[in-house]
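One structure, pasted below without further comment.
One protein chain is absent from this view; the other protein chains keep their places.
Letters are used for the chains, namely A, B and C, taken in the order the chains are written, and counting of residues starts over at 1 for each.
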């Protein structure tokens, strides 16, 4: 099982804050976005267009990052901390 | 009458903190250092070698600054405010 | 001095005291000569819009980890003695403190450089988001730093 987390503006796009997903083998980000597309096409589109950042276990992903059972995947819109 | 003020390390060189001097006509910095040389040759030498800064009425002097009756002249060693 | 424990990197709801944070950093060394501090506060105007309120959200654990990475890199790359970084989350009124970075060093040059780098790096790498409330409603701010 993997956990998906949606932050800030992505919560309303995904329609949820968090969900769980069962995977049997490690999957790529592209494969993950195909799965997400079934429930939330807009979210999957943003992932493919790299409009959101994705972290796995609190580390930013690279193109070849594999998602494995037990991982926490987070969808992060562009950051705006620090005020100015 | 003009007032001469000596700051920080210059107090011990001049042997005083402040003194008064009567002048009839405006004098240059060079002329002032000739007068000072009579009592404090070391101080006069430092002025000529530009090892001290001189202000007149709280403004830094230029080479052609004239000192007039009523002025406050201050001898200022290199500044070391601000800590680091 | 409050009774707060001073972890050097924190994300918290409560306000902080700049004086207390500086005093905590001073205790690290007797050889500190320069302390540069950056404090971000809530501005009333943003792109011509009048803001009445701000609200910050973060990704717990990951945000703290990023701040700690920034702190360690600042010490390593700029040669400052230490650095603390505190970011508030939750509702923030205009004029209130949002983020504080304190860089302490032997000399001032490295503390200015480290502090300016750290706030830029925080905006670039730390998962914290801002929601602005204006007359038009609430919006998540999504511009890049």
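Things to note:
Quick note on the criterion: a contact is a pair of C-beta atoms (placed from the backbone, for glycine too) under 8 Å apart; a residue touches a chain by one contact, two chains touch by 3 or more.
Quick caveat: nothing in here was measured; it's all calculated off a predicted structure.
Displayed chains that the missing chain touches over the full complex: A, B, C (touch as defined at the top). Checked against the full complex, the candidates C:24, C:119 or C:141 give a single residue touching the omitted chain, namely C:119. Take chain A: the residues that touch the chain left off the picture are 83-84. For chain C, the residues touching the chain absent from view are 17-20, 22, 26, 30-45, 94-95, 106, 108, 111-112, 115-116, 119. Touch with the hidden chain on the side of chain B covers residues 5, 7-9, 55, 58, 74, 76-84.
Note that only the chains that are shown with their structure count from here on.
With chains as nodes and touching pairs as edges, the resulting graph is an open line.
Averaged Cα coordinates give chain A a centre that lies 27 Å from the centre of chain C.
A separation of 73 Å divides the Cα centre of chain A from that of chain B. With centres defined as mean CA coordinates, chain C is found 48 Å away from chain B.
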